[in-house]
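With one protein chain held back, the other chains of the complex are shown just where they sit.
Let's look at chain A:
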Amino acid sequence: MGGFSAQDLTAIFVMQGFAGLSFFSVLLLMALGLAIIYGQMRVINMAHGEFMVIGAYATYLLTSALRHLPGGLDVSVFLAIPVAFLAAFVVGYFIEWLLIRHLYHRPLDTLLATWGLALIMQQGFRSAFGAREVSVPVPDWLRGSYRPTMMIDIPLNGLAIMLLTVLVTVAVWWFLYRSRWGLRVRCTTANREMSGAVGINTKRVDRMTFAIGCGIAGIAGAAFTTISSTGPTSGSLYIVDTFLVVVFGGAGSLVGTIASAFSIAQAQSIMEFFMGGSMAKVLTLLTVIGILLLRPEGLVASKVRR
């Protein structure tokens, strides 16, 4: 690494590391929703990115409506999260009823169907909001950065997203592993027929699970607006990475999803600085493929007799 002094390198690692953390946060928020939908329900939801975009546009609409009121911008930041969740949740609920519930016996077909859905949704966004990207103004206290030394510059909006990610992760963990709903979800995934035979209404569980997964993607969308502008195709940029995270982490494992989102985001972000985006991506993908060859079930696989 010629040309960089030790001090430069430290600063680069810290800042790229932090950029990686922001990327990690959005990726993890996306992946959490997908971990529920793919990891638990085995539905390959190619439209997951578009549900994120719904959350982002919901945030945009909310902020546009509130920004001219006094203090409206401050309120909208906090309102955006539940609104984005709800918007994506409602659409997800409807889509499950319309499309997904007919495809549980044909998992591979969900890939095609949801990919088509993604295209439809993208065009829908384009018709409704225009092809131009929109950006959401953030309140003053989220702008600017924290500078511990002269060379290190950590953006505040990144910190806010990280905090949000921690909260959502804890909420998802609690939902899946401590709540009555989570138990229903895990039973239904393990054995649909048997779940019905112990008294679980599996159709309702499927619908709620899918909708909640979509809602979490909506939260990712709300977070996304603070670091980037939103366009009709913003979601499709993330979908591949998100699937990578879920598969690499071990489908159905929350710890695995977190670990894999972290390692992929960090590797990408730090390598990007030295070798450019494409090479970084190639190297990340190769490493992931290599590791998956050795551990086909992902980083964290549950150990149980079969």
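The rule is short, and it goes like this: a residue touches a chain if its C-beta (ideal position, glycine included) is under 8 Å from a C-beta of that chain, and two chains touch if they have at least 3 such contacts; residues count from 1.
Here, contacts and distances are computed from a predicted model.
Colleague: If you had to name the missing chain as UniProt does, which of "Copper resistance system multicopper oxidase", "Succinate dehydrogenase / fumarate reductase cytochrome b subunit", "Urea ABC transporter ATP-binding subunit UrtE" or "histidine kinase" would it be?
Modeller: Matching the unshown chain against "Copper resistance system multicopper oxidase", "Succinate dehydrogenase / fumarate reductase cytochrome b subunit", "Urea ABC transporter ATP-binding subunit UrtE" or "histidine kinase" yields "Urea ABC transporter ATP-binding subunit UrtE".
Colleague: Of the residues A:P70, A:G199 or A:G290, which one touches the chain left out of the display?
Modeller: Here the residue in touch with the unshown chain is A:G199.
Colleague: Using the touch definition from the top, which of A:Q123, A:T149 or A:N191 touches the missing chain?
Modeller: A:N191
Colleague: Which residues does chain A use to touch the chain missing from this display?
Modeller: The missing chain touches chain A at positions 180, 183-184, 186-187, 190-191, 193-202, 302, 304-306.
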